[in-house]
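Attaching a single structure in structure tokens format; questions to follow.
Of the protein chains in this complex, one is absent; all others appear in place.
And then chain A:
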């Protein structure tokens, strides 16, 4: 316990919590919400690296990552709806929005991005869908008819127009993906009452960790799906993804640390609140897990994997491990920001505790179900739109 010297305005930590601060209001669901939207934004970036920036090595995963993004985007609102006291009024945020609210715009950004992503998928898969429609019967034929948007023209001229549209959609999709997730960061960053959140770096950190989690998610699912289906893994693609993962992770981790260091260096009254948070309730989840185990180890692993030419077998052993570690790092970061920020009472004198329960409405079980849902949706999407078939109908072997 520190002793308040004369003239010092900083409150001594005596563990007094404002009576309304005992309860952590934004719990697991609000941890999942930025996590899922982050995966969406990151996966889209992977696809854009091929479609816009022409990173040819990423061709094998370019289409898959769009479908991956779609599956997670479908579920992005689920944790929010589960959290709301009145989910039946959720559309009010779009119908009667308050323009000064950082949260009010989510519906618009989400919907606009959803449309762009859907259109991009439709145009990219159109030639494949036309081919599939020929062979299909019954319901699937109708479904493919809808997905082909009534055109079976796959002439060279038509495809050229398609490619122009795809490039345009991918290009506007990049800033939209950035806005979608940067904005999620701003929802937290714009709350001046919470010293852990109130930083202009918050949108940037959210965005970079989104890219990181998306790339890691694609690496993991690509290798797993290829192994399960017995297809050959494109090593060049994995190697390139690992390099991008390393690059984005350098930026992400450095900015995460810079944010903390800035608070420490400026040492305003904010820091005096945060100091007790980082050395107390967040010590394990932040320092030990997020930074120590799940940032430092993947940081060096990624460095070695990018700089030294690993043997294929070794790379395929470490790539999924490092991806899982990165996915956990980002999940921990969301936890430490969302829950961590609420542990410190606005009394600046003490912290509360939070332990999620298994069966409650916003408990661990609903969280697991919501995280499994996009995987199931992705599997269903895979039944309709083949992940690994290119325009010419040639399947990756």
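Structure notes:
In this text, contacts are C-beta pairs under 8 Å (C-beta built on N, C-alpha and C of every residue); 3 or more make two chains touch, one makes a residue touch a chain; residues count from 1.
Methods note: contacts and distances are computed from a predicted model.
Of the candidates "Molybdopterin oxidoreductase", "Cytochrome c maturation protein CcmE", "Sugar ABC transporter permease" or "Fe-S-cluster-containing hydrogenase subunit", the chain left out of this view carries the UniProt protein name "Fe-S-cluster-containing hydrogenase subunit".
Seen from chain A, the chain kept out of the figure touches residues 1, 3-6, 9, 11-12, 14, 16, 18-23, 25-26, 80, 83-87, 89-90, 92-93, 96-98, 100-104, 106, 187, 190-194, 342, 345-349.
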